[in-house]
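Have a look at this one before I ask anything.
So, chain A:
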Amino acid sequence: MLRKLLIGTALASGLAFAAHAEDVKEVQMLHWWTSGGEAAALNVLKEDLSKEGYAWKDVPVAGGGGDAAMTALKAMVAAGNYPTASQMLGYTVLDYAAAGVMGDLTETAVKEGWDKSVPAALQKFSVYDGKWVAAPVNVHSVNWLWINKAVMDKIGGTEPKTFDDFVALLDKAKAAGVIPLALGGQNWQEATMFDSVVLSTGGPEFYKKAFNDLDEEALKSDTMKKSFDNLAKLVTYVDPNFSGRDWNLATAMVIKGDALVQVMGDWAKGEFNAAKKAPGTDFLCYRFPGTDGSVIYNSDMFGMFNVPDDRKAAQVALATATLSKSFQSAFNVVKGSVPARTDVPDTDFDACGKKGMADLKAANEGGTLFGSLAQGYGAPPAVANAYKDVVSKFVHGQIKTSDEAVTELVKAIDDAK
Partner candidate 1 sequence: MSTVAETSMTLTPEHETRPSASVRSRLQDALPKIVLAPSFAATIVFVYGFILWTIYLSFTNSKTFPSYAITGPRAYQRLWRWTFESDPPSSWYTSITNMGIFGFLYIFICLALGLFLAILLDQKIRGEGMLRPIYLYPMALSFIVTGVAWKWFLDPGLGLEQTLHQWGWTSFHFDWIKNKDFVIYTVVIAGVWQASGFIMAMFLAGLRGIDGEIMKAAQIDGATTFQLYRRIVIPLLRPVFLSAFIVLAHLAIKSYDLVVALTSGGPGGSAWLPSNFMYEYTFKRNEMAVGSASAVIMLMTITAIIVPYLYSELREKPR
Partner candidate 2 sequence: MAFLEIDGLKKRFGTVEILKGIDVDLEKGGFLVLVGPSGCGKSTLLNTIAGLETITEGEIRVDGRTINNLHPSKRDIAMVFQSYALYPNMTVAGNIAFGMEMRGVPAAERQKAIDKVAKVLQIGHLLQRKPSQLSGGQRQRVAMGRALVRDPKLFLFDEPLSNLDAKLRVDMRIEIKRLHATTGTTIVYVTHDQIEAMTLATKIAVMRDGEVQQFGTPAEIYNNPTNIFVADFMGSPAMNLVPVTIGGNGSGLSVVLQRDGREPISLPLANPPAGLSAFQGKPVIFGVRPEALTDPEGAERNASNIATADCHIEVIEPAGSDTFAVTNLGGKAVVARLRADAKIQPGTVTPLAFNLTKAVFFDPATENRIL
């Protein structure tokens, strides 16, 4: 039995190696998109590639918003078994590029005109040392409100334009006996909401200074204190059981009408879609009050690894397909995000999608497109996680005042830099 197994596996691997002589028509793809909607979206790419004759070797590792997948990736890279591509986020791409394990897609990028169509803010992460090392798949925006329309109608609310409007709206919901704000008490959700609060409280310049440039003056300013106070105010509208809740359960509360609003990235729209809810009639998407005109983004990227020559053709095919307009449209319609290139027609997108695309374009041109610190696009992971720690400790009461929060934030970020 044992012998057979060993010989069997040995033979299997032998066969795999035997095929090395010519081009390998196969892409190996590490990702954590395992849920129905995401997998369906990715399947579009798989189909596109199979039309060109490339087999898709799936390496899905779900869990912790990509944590488990990134651990697996680190192990694979340590072993020298690079996948053709891996789903990656922001600074991680740059870290791997600095370690010299990423491939070079510049040739393809030039041919396909990525320099022009991909927003510069994304190129900061997909281009390293002048070389294209990753293909951005989408752009998510985190400064959104997702509102149940029925509840909104019931309480007679209107779109809040300022933070104070927002608070007033939440008060109305509270008075009507609805949970005003649906929040999942996990540090990344809290911090994601805080990104929007900071942008709303301090404005675009302040956000950039504090959360992209990590400017100490900004971090310890009164504006930051005010932001924490605003966050504290928002948390008072949350139901008592929020701690530890998964984000999709929070979204479900809004979908079911148990809660009025959730502050969440546009992936929440996928949940509404999956529940067969339509924008405008069942739910509403507004920019977080006081952030209209700016976009806090994050983006999923396919990092392209330095694979052996016989696998390069497949990699180029994968990258080309990823950034093709047709895939960008088809994928992002399903995923809820917007395309990573600004020249994709918005015809297939719903109202929220169309607004998202327009906002992205405007923000890109107006210089108000900022990386989300909570999502790892504002600073490297060490800093981003230190930031999430502080926000979460503030929300859950380990840190008691906004003064203390600001001190801790400066200290933590300084420590992690």
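The definition used in the following text is that a contact is a pair of C-beta atoms (placed from the backbone, for glycine too) under 8 Å apart; a residue touches a chain by one contact, two chains touch by 3 or more; residues count from 1.
With respect to how the candidates were assembled, all candidates are chains of the complex that A comes from, given by their letters.
Worth saying up front: this structure is predicted, and the values here are computed from it rather than measured.
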Of the listed candidates 1 or 2, the one touching chain A in this complex: 1
Residues on chain A engaged by candidate 1 in the complex (per definition of touch): 64, 67, 70-71, 74, 77, 92, 95-96, 99, 185-187, 240-244, 380-382, 385-386, 389, 392-400, 404, 408, 415-416
